[in-house]
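Let me give you the structure first, and then I'll get to my questions.
Omission of a single protein chain aside, the complex is shown with its protein chains in their original locations.
A, B and C are the chain letters, set down in written order, and residue numbers restart from 1 in every chain.
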Amino acid sequence: MARFLTADTALLAVGGMHAHNNPMALVREVVRQGRRVRRLLTSPCAALNADLLLTAGLVDEIVTSYVGFEHLGLAPGFRRAVEGHTVRLLECDEAALTHGLYAGAAGLPFIPLPPGLEVSDVPGINPDAYRPVRDPFGDRTVVAVPPLRPDLAFVHALEADAAGNAVFGGAAFTDRLMALAARRVVVQVERVVPGERIAVHPAGTTIPGFLVQAVVEAPGGCHPTASHGAYAADEDHLREYLALAREPEGAATYLRRYVTGGSEDQYRRTVAAPAGAFGAEVGR
Amino acid sequence: MARFLTADTALLAVGGMHAHNNPMALVREVVRQGRRVRRLLTSPCAALNADLLLTAGLVDEIVTSYVGFEHLGLAPGFRRAVEGHTVRLLECDEAALTHGLYAGAAGLPFIPLPPGLEVSDVPGINPDAYRPVRDPFGDRTVVAVPPLRPDLAFVHALEADAAGNAVFGGAAFTDRLMALAARRVVVQVERVVPGERIAVHPAGTTIPGFLVQAVVEAPGGCHPTASHGAYAADEDHLREYLALAREPEGAATYLRRYVTGGSEDQYRRTVAAPAGAFGAEVGR
Amino acid sequence: MTAGATVTAPGSGEPRPWTPGELMAAELSRHLHDGEVAVMGTAAAVPQAACRLAQLTHAPDFWYVAGGTCGVNPHLAPLGSSCCDVGLLRADTALTLPDVVMLEGRGDVFDIFFAGGLQIDAYGNCNLAAVGPWQQPTLRGPGGVGLPFLARVRRVLLYTMSHTPRTFVERVDFRSGPGFLGGPAEWAAAALTGGGPQLVVTPLCTMAFDPVSLRMGLRSLHPGVDLDQVRHRTGFELWVPDPLPVTPPPSAEELTVLRQLDPRGILGGL
Partner (left out) sequence: MTAGATVTAPGSGEPRPWTPGELMAAELSRHLHDGEVAVMGTAAAVPQAACRLAQLTHAPDFWYVAGGTCGVNPHLAPLGSSCCDVGLLRADTALTLPDVVMLEGRGDVFDIFFAGGLQIDAYGNCNLAAVGPWQQPTLRGPGGVGLPFLARVRRVLLYTMSHTPRTFVERVDFRSGPGFLGGPAEWAAAALTGGGPQLVVTPLCTMAFDPVSLRMGLRSLHPGVDLDQVRHRTGFELWVPDPLPVTPPPSAEELTVLRQLDPRGILGGL
């Protein structure tokens, strides 16, 4: 972790969407090591990947369009940090995040958004990111957003080979695009497999190894979120988190009990494995 | 064809890259019906898909970054039309085409290119497409290109179901993006298959049927170009085309012998099938 | 509200009354038509069920994309709670999330966007960001994700399980997704390509928008709900048609299909 999340990491991106494919083994390790995140970038819908870092008080700024737990409720760490002004929220919409990652991956200096999106209140509260630009092909002003170039991205994939070629087990959400846009990528996988197994996957479902700095084999590493192709979300555990993290003492209890009180290996053996995070394949 | 390539089709896009996945059954039908193409858009590397239309003298304007036959030689129809000023060439680079299709699919008003691309001579000879724009996030001027929104796209896929859901048999090149950007899409396939067969393909290899106006079952329909997952290019036939099309009389001979002299069914039986365009599966 | 039509639970012989979630799915499905394409986002069990129900009954050529996972026409085998379930790839085909974000911007692909919010106002604007001032929120919501794309879709269908004065407010504190903005003048000036909100379905009633004032009013009361109850639980004045119809309850066929899609009873638990 020290090798990747260095002091000059200005922008850390965490993959996963809602309670799916959150790279929690990597995120928990950030919390265990108490590393500050200067600016955190999420997929259009973050969940525990961002909220645990916020609950631990490690985030200075967050770029996101959503942090929550969907049908399970609001995000306690995000709420407390934003309402208490302990994090700076750089709120975006999904278009700014997705097209911004495209611009980042493609080296575009900026990217304009479709006309009409400027009538939401989002651009007004984030004028650093949403700026007017003259459309050189039409007599109008449109709104543009900057490229998103994470210094480091944490992404979960189902499998990777020793060279870092990784494959998704279900939806890739914006995680694949995040990997294409980031300067360095650490991929957390359920298992490292022989290269022949990766080679059969079609274009559009893989991350090529030349973009990947490190592969971390972390079976059950998405727990309590789902790992597409491996296991479903552990909603009981997520509910326990939501209940505890609502209050500062409960949040401290959760962190001690599940994160800082032991290693990721211990978490794997005592929390993830009993919850069934290995074995059962779900999905197509 | 009359239903799709209507008089108000300002921009027709043809899929396929080099001598692979050219939707030739559809292109030949355009030639048989003698329909004019007001503006033709190609993938970054066009081959017979564009050159046959140029040889037939049906194209007013062409937007492309390459028309040629790779290791087999230059494009005779393209050469004659451009050197003889019978077509207006709107030359682009690969970035303008690919990012332009992205902008078209995404409803972006324009899209800026990575800094540095403006040192080629391409922007200078196509000032309608390459225009300066102020970067609102930096003290500099960059170059932007317009969105590409084909009114109609002809794309080849390996298979589709009755609802129009189509799947590629190998590389999708920019054809998938072209289908996402076009107002109407006609997909030529080797075979129509039950929906269950399409349903197993992952995200990123398919075109959803709601974007598809019509599926044309045309076995051997890419001949003499390759159809990924079905057959290789017929290089003997391509060489015959290149030899004949070099001179106007030869071009007329080719068109009569292989296109206007008979129906696509006849072509299929007498030219494509004997060349082995059915049966042998190639590739992964 | 009281539950109306019943269906016999398979293997039990006991009739089970319909639930608010099932009624809402059935009601929404009736507004979906062959040839249309819908998209939806977070916490979308109700619209997913509505879409699949429409496909399996009156609109076999209706299309829907379950944003998140981005399955196209997911088979809901079975219906799940999260829009990112891997099971949503059991579908006719699939897109990627960047594809769907692209196509949302194209503006001529998706006919329908299902949306909701912590707050929904009289003009159909939605707020998922913050209750109170954005800078000093009394309740920080999760955020609006793709709701700004409501500006570019042909019609917006709103739904919420929470029909309270806190949800239905005169004016949202923050506009995550546009409805008819501040009313006719601002709406006309914005000249958006989208058609704006069309319908609002809650556990109490179905609401619509007046074509002139662009304000929300009643379209029908759900069975067993009375007008005062709705007025009491709505934070602004609703217009009321005369006569005021009752929303047809789910038919036996609708309920049978919904319960086949939803053996876990997710719609019942909402």
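Just a few scattered comments:
In this text, a contact is a pair of C-beta atoms (placed from the backbone, for glycine too) under 8 Å apart; a residue touches a chain by one contact, two chains touch by 3 or more.
Values in this document were obtained by computation on a predicted structure and should not be read as measured data.
Put simply, the hidden chain is in touch with A, B once you look at the whole complex. Across the entire complex, the residue among B:4, B:154 or B:173 in touch with the chain not shown is B:173.
Only one residue in the set B:31, B:52 or B:95 touches the chain that does not appear here, and it is B:95. Contact with the chain not shown here comes from a single listed residue; of B:9, B:49 or B:65, that residue is B:65. Note that of A:108, A:129, A:244 or A:277, the residue touching the chain absent from this view is A:108. Chain B residues in contact with the hidden partner, per the touch definition given at the top, are 17-20, 44-45, 64-68, 70-71, 74-75, 78-79, 82-83, 91, 93-95, 98-99, 102, 113-117, 119-122, 125, 169-174, 176-177, 204, 226, 228-229, 233, 282-284. Chain A meets the missing chain through residues 102, 104-108, 161, 163, 165, 167, 180-181, 183, 195, 198-199, 201-204, 206, 208-211.
Keep in mind that, in the parts below, only the chains that are shown with their structure count from here on.
With centres set at the average Cα position, the gap from chain A to chain C is 28 Å. One simple way to say how far apart two chains are is to compare their mean CA positions; for chain B and chain C this gives 40 Å.
Distance between chain A and chain B, defined via averaged C-alpha coordinates, is recorded as 37 Å. Annotation for chain C: residues touching 2 or more other chains are 70, 89-90, 96, 101, 105-107, 152. The residues of chain A that reach two or more other chains are 99, 102, 113-115, 171-172, 204, 284, listed in rising order.
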